[in-house]
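Only one protein chain is missing from this complex, and each of the others stays in its spot.
Then we have chain A:
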């Protein structure tokens, strides 16, 4: 059975050109970038080039890119690092109730340490309004962290407008762009953000690498201390081949950003059309919000998510109940709770399908048919 992988938001296949770049970097250059001899210098050169290419994808300066071990570390460095570095200015932090756990759990840790955190509510579409941010903002706010594109329902926030609210305020503005990076055009200067996190494995790069954009002048306290790598902002021998591979993945995405966006949109529309054609009862969550085109979160009334996912799995379809990071235990999604409330039927009956460059229309037609088949089974299995 050919499996149909519709979980690209959890992680994505590594692009063959990225694997080639990874292998080439390993075979041509294995040095330590801090060494002063030629092996070290050529490693440094590869690292610098990768950093320049990554910086260029978001119109940043190479010095503003801190390479990390992934999106979670980037989010932690942003939230914890900015909070600790700015504690003398205040202890109030604003984030949202739909963030990835890498931001949410960092914020909760700060609460335990005496910071005060406001979790902004969202609309039924998963949107943060400018008013809620304005109302929450205080004189002693030192950090605002709002996700760019949500990983579960795909809602895109108007980051430019939200960052504009705090433009003349002391606070640092961070956005978790792990899902948006490589799908949306990102220009950090137009957006007006101070910190922005990304991850390679969501854009067909390898796992174990990501970066945090840090606007020049934004203060951070490092998470890892030791050697002087990453301009003293992140100690540890740089994983250069991973950085080179990340840059390759980012370049590929960047070169076809518009085309990829349109392809994802048409795939999603096709998928929805097929489900409708087959008479499947469903609603699209966060439908009227602006959405990431590769994420499609569907509510199937009267179904039970655990059973549904098992049935889909048996039918050869890989999908998810929410983020993979929390998928182990199928707890109700905190994002759907924030959107619909604790008692909403959506919590027990929604599935996230997410697409990528290997997804085809044929796969989605087949997936829609299988979903229709699974849902046509006697209702008793849903109990």
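Just so we're on the same page, contacts are C-beta pairs under 8 Å (C-beta built on N, C-alpha and C of every residue); 3 or more make two chains touch, one makes a residue touch a chain; residues count from 1.
Basically, contacts and distances are computed from a predicted model.
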Name per UniProt, for the chain absent here [options: "Aminomethyltransferase", "Electron transfer flavoprotein subunit beta", "Monovalent cation/H+ antiporter subunit A" or "Aminotransferase"]: "Aminotransferase"
Chain not shown: contacting residue from A:184, A:239 or A:337: A:239
Contact residue for the chain not shown (choose from A:22, A:58, A:127 or A:374): A:22
Which residue of A:109, A:129, A:158 or A:365 touches the chain not shown here: A:109
Among A:85, A:223 or A:372, the residue in touch with the chain that has been omitted: A:223
Those residues of chain A which, in the complete complex, touch the missing chain: 3, 5, 7, 10-14, 19, 22-23, 26-27, 30-32, 34-40, 69-73, 75-76, 100-103, 105-106, 109, 199, 201, 206-209, 223-229, 235-242, 309, 312-313, 317-321, 323-328, 330
